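The structure appears below as structure tokens.
Showing just some of the chains, left in place.
Naming follows writing order (A and B), and every chain is counted from residue 1.
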Amino acid sequence: HSRNDETNQLKQRISKLEKSATKIKTTGGGLRISNKNSGSSFKLNGRFHLDYDNFDGAYNGMNQGKRASDLFIRRARIGISGNMNPIWSYKFTLAFGGGNRSGTNREDGRIQNAILSYNGFKKMGGPQVQVGKIKEDTTLEATTSSNYITTISRSTIVNAVSPFFNWGLRVNQNFKQYGLRYAVGMYQAADGSSNGREDANGKNLWAFTGRANFAPIATKDKVIHLGIWGSYRDNGDAKFRNRARGEIRNTNIRLLDSRMGGQDVAVKNITEGGVEFAGVYGPFSLQSEYIKRNTDTVDSADSKPNLSGYYVTGSYFITGESRYYDQAKGVFSQPKGIRHALEAYVRFSDADSKFDNAELDNEPQGTEVEVLTLGMNYYVNPQVRLMFDYLDTKVSGSSDALAALSNSQDKGKGVVARVQYLF
Amino acid sequence: HSRNDETNQLKQRISKLEKSATKIKTTGGGLRISNKNSGSSFKLNGRFHLDYDNFDGAYNGMNQGKRASDLFIRRARIGISGNMNPIWSYKFTLAFGGGNRSGTNREDGRIQNAILSYNGFKKMGGPQVQVGKIKEDTTLEATTSSNYITTISRSTIVNAVSPFFNWGLRVNQNFKQYGLRYAVGMYQAADGSSNGREDANGKNLWAFTGRANFAPIATKDKVIHLGIWGSYRDNGDAKFRNRARGEIRNTNIRLLDSRMGGQDVAVKNITEGGVEFAGVYGPFSLQSEYIKRNTDTVDSADSKPNLSGYYVTGSYFITGESRYYDQAKGVFSQPKGIRHALEAYVRFSDADSKFDNAELDNEPQGTEVEVLTLGMNYYVNPQVRLMFDYLDTKVSGSSDALAALSNSQDKGKGVVARVQYLF
């Protein structure tokens, strides 16, 4: 039986090798390494969104509405992330590309996000706590990854109100059994619309942002998603402007602009929020949000540069797939393992920054932007997606506002195409 | 025979472990991981070119030709790349360093290249299709990796005409059995000489670039390489200037400059091209290119700011190695597995931007730059190369041109040294 012992020893040694704790995956050309003994892991992944924009009319108002175009890297990101153990994890994403049309530095590297997560409470059924540069929980379309939004661009109203990534502290918790989830956070109040992250004395401005969502139905091919979000943002008494592009990235003009035909107004703070609905029924999906931004002016006699808008997106997978719903985050992503799939979609969006300015004899100022998008996605596989959008846009406002914005061009058409690669 | 079965089972389990699909290499301190089952892979590599420049005369004309110097990182790059499967692959390179002498941001990060490749046709003997930020296929010296060019700097004429990396679409195909290869592409027409990537109305400018090469002989120590390339580049009616450094990177002056002593001319488009010859005979190698750039002026009465030039490089491996020829790309690289090798070389280059400007009473303007380089490379191993160049430079042009360029300094000498590390 020394023979038997020997064989058993060999078996044990082989088993140990077979159960080797370290697993390595190079799926999609990225890197994922994990060790199940220590619970530690490392991941390197990325995205690559190469866009071509072609547009005219109001989008190129500064050049009499002539046809203009640009080929550019909308997003090039490299992310590294890892787990120290089941309790602590981090994520660090570098962004290259996506800079402004005219900037010479539009392909420079910078921090996209940098997050340290404490999962100690979460392991016991409680919330996850995070610090760092985190995407604030605002609209459904904003919280959905840019890899998985249906259209090439988010809607005008969403881009106008979403602060995207800011430094702060965030708490989120999921009650899976109820389909319920919330996230709340406190952030440095910087975004594209406000005048920076500090007041005139150098004091940090804070924003408080929260979102809750509820999915009464969340099966593989049937989803009902309801959401609500809100944000209170200190503006430090600075001049304020509602502003956003008209769903084409590299135009010279931002079609939504509350300053046009008037002037900015000093604002104490901003309160904004919205309601979300989304549904999936087999290959069909419908998604819609209504969004409102209220401002509290420094001078109470001033008119308030408020903002409101909405969008409705309908999508249909011709090849039969269903949009994937991630209940734990309250967002959608592409169908898992998708391959050679075709998706047609339509979106109508409206964003209105017009108001009558009491300081200027109640003259109306600001613009309203309505965009109809028709588009098609071709998913080659989970890594490669080709996208094609046609946009028909109408800008309205006082004649002064339109003259100042776009040399009075009030319509604009565009085609936008994207090659997307995820690794 | 239950004993036999058991042993066979053990054998099979061991074989499976031995054939583990994942291979990991840390050669040179980089990282290469591949999985032969899925055909997926991941690579992280990089380069590091640390230069010291010391120069006088025309190179430092703004300071009366006194001796000047700089120590700087010419290139610091990190590349990540991978295969999703045998059909799709990507490459993403970040560049740090190499900024201008005076810039405060000369070590900032940015996109060097970002390429998505489709190899589906290639697998069936057809072409490879690529999109992204790609090195345009122009001259042999420009398409050769900066890791493997013989001298520290490419020649003046090559730097003047080569657009290097631009966003676009590229198709390339190799007919190995004939030693024949071509690459053609359509790119956003940006380069150092032109005025940017769009016309006055914001319309994207395009360039069409192609190169073909033929190697009637391509053995380990005997190579004949013949090549031809051409590029048509829309200049959007912008003012145009031929301009390049004189083969020393961090000088304050760019010795080749068609504006000097005159003015820029509005140009509709640029047509440029060249012919390539290279030969290897044991340790000897000879490489030469002739290059011509023609311009089509907006005003047909204007004189054309054309450009022409050539270079001849001779190199000799004292330790007997032969330059390695990569027929599939039509470029050279360092000998494989090189170790403790010494290479001596000489290059003479000429670039001439002079022309008589009809707008200015046919006064001559622009400069011509002739550079003789003598140098030595010491290859410690495939990762580490030490380089040393001596440069003797002559600038010619009208007295006005030389006065404007370099306070009339018409000669310049320099020594340049490099430590190169590849991982």
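Everything below uses one rule, namely that contacts are C-beta pairs under 8 Å (C-beta built on N, C-alpha and C of every residue); 3 or more make two chains touch, one makes a residue touch a chain.
All values derive from a computational prediction rather than experimental measurement.
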Given 2 visible subunits, total identical subunits the whole complex contains: 3
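In this text, only the chains that are shown with their structure count from here on.
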Residues of chain B that touch chain A when the two form their complex: 6-7, 10, 13-14, 17, 22, 24, 33-35, 38, 40-42, 44, 80-84, 88-90, 92, 94, 105, 108-111, 114, 116, 131-133, 167-168, 188, 197-198, 200-204
Complex contacts: residues of chain A adjacent to chain B: 7, 10-11, 14, 17-18, 24-31, 44, 46, 48, 50, 60, 62-63, 66-73, 76, 78, 94, 96-97, 105, 107-109, 252, 380-381, 383-384, 419, 421, 423
